[in-house]
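Questions regarding the structure given below will be posed in turn.
Heads up, one of the protein chains got dropped from this complex, but the rest are sitting where they should.
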Amino acid sequence: MAIRVISFGQLSEITGKIFQAEVQNTDQLAALLRDRYHIPVDIKYMVAVNKKVITNNTLLKADDTVALLPPYSGG
Amino acid sequence: MAIRVISFGQLSEITGKIFQAEVQNTDQLAALLRDRYHIPVDIKYMVAVNKKVITNNTLLKADDTVALLPPYSGG
Amino acid sequence: MSKTVKNIFIQGAISPEFISDSIGKHSAKKEIGAHSIFLGQVRADMIDGKKVESIEYTTYEEMALEKMTVIREEIFAKFELTCLHIYHSLGIIKAGEICLFVFTSSSHRKNATAACEELVERIKAELPVWGKEIMGGGEHQWKVNQ
Partner (left out) sequence: MSKTVKNIFIQGAISPEFISDSIGKHSAKKEIGAHSIFLGQVRADMIDGKKVESIEYTTYEEMALEKMTVIREEIFAKFELTCLHIYHSLGIIKAGEICLFVFTSSSHRKNATAACEELVERIKAELPVWGKEIMGGGEHQWKVNQ
């Protein structure tokens, strides 16, 4: 199942702005980011599913939008 | 000895903006304000001699300027 | 000891254009990261069923400017500021118009914000300025700061 992932800030330089990920849940996505995109461990980020930040592993549906959010630095 | 007194805010409506007072010290001035100008007791004010607020009875010299300052209400 | 005594008083209301000019002048100071601005606006309070239409401000100017010089120095000593500007209206200011403009700038926000707040409190408490609230029918009452 291909999930749409949007990437922001520093992460968008590594993964590109938008990509498709063949994952069932957010833990699989984290593994993919580590293994395929080689995101350094010192880069912290949060994951939002349909604009809500999640903290535990979350099942994904085909029409979900996942966002990768590095620490905010607005203002 | 005539001392120059400047009056501000509500007090200036009672005493006029500037007046001369024949007093030796600030206690005599307070008595004059009460007796001649009948300043009501519920009107609070501070006294400044040469722009410094005084709290105790203060001797006055001929070239001193005394100011009567009701509670501030700027801003 | 010679201090520069800056005037803070403006005859009449403080216009929004005056404020934007003041803001614009800071674009050359590239170490600034944060501005904090306080504006006092004349309120159309109801007093015993009568509406305040304007406030007439008067001051003991010499004493106020000396006091302001001291406050300015103490604020600069207490907070890390790039600059600090204060303007207070004198004369009749109509309800809805601006009568006080306090403007602090710093590299980081905490200093600008805290300094601005303390300045406003000190201006209201320590500057010999008086406001006469003028009602519709021409009656007036002397403003009391909270």
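By letter and in written order, the chains are A, B and C; residue numbering begins at 1 in each of them.
The working rule: a residue touches a chain if its C-beta (ideal position, glycine included) is under 8 Å from a C-beta of that chain, and two chains touch if they have at least 3 such contacts.
A quick note: this is a predicted structure, and the numbers were derived from the prediction, not measured.
**Q** Using the whole complex, pick out the displayed chains that touch the missing one.
**A** When the entire complex is considered, the left-out chain reaches A, C.
**Q** Which of these touches the unseen chain: C:I32, C:L65 or C:C83?
**A** The missing chain is touched by C:I32.
**Q** Tell me which of C:V5, C:A44, C:V70 or C:A125 is the one touching the absent chain.
**A** C:A44
**Q** List the residues of chain A that touch the chain left out of this view.
**A** 6, 8-10, 48, 51, 67, 69-75
**Q** Which residue numbers on chain C touch the omitted chain?
**A** Given the touch definition above, chain C has residues 16-17, 19-21, 23-24, 26-44, 95-98, 105, 107-109, 113, 117, 120, 146 touching the missing chain.
We adopt the following convention: only the chains that are shown with their structure count from here on.
**Q** Could you work out how far the Cα centre of chain A sits from that of chain B, in whole Å?
**A** One centre to the other, that is 73 Å.
**Q** Cα centroid separation between chain B and chain C, in whole Å?
**A** 26
**Q** Which positions in chain B are in touch with at least two other chains?
**A** none
**Q** Would you give the residues of chain C that are in contact with at least 2 other chains, written as numbers and ranges?
**A** Residue numbers touching two or more other chains: none in chain C.
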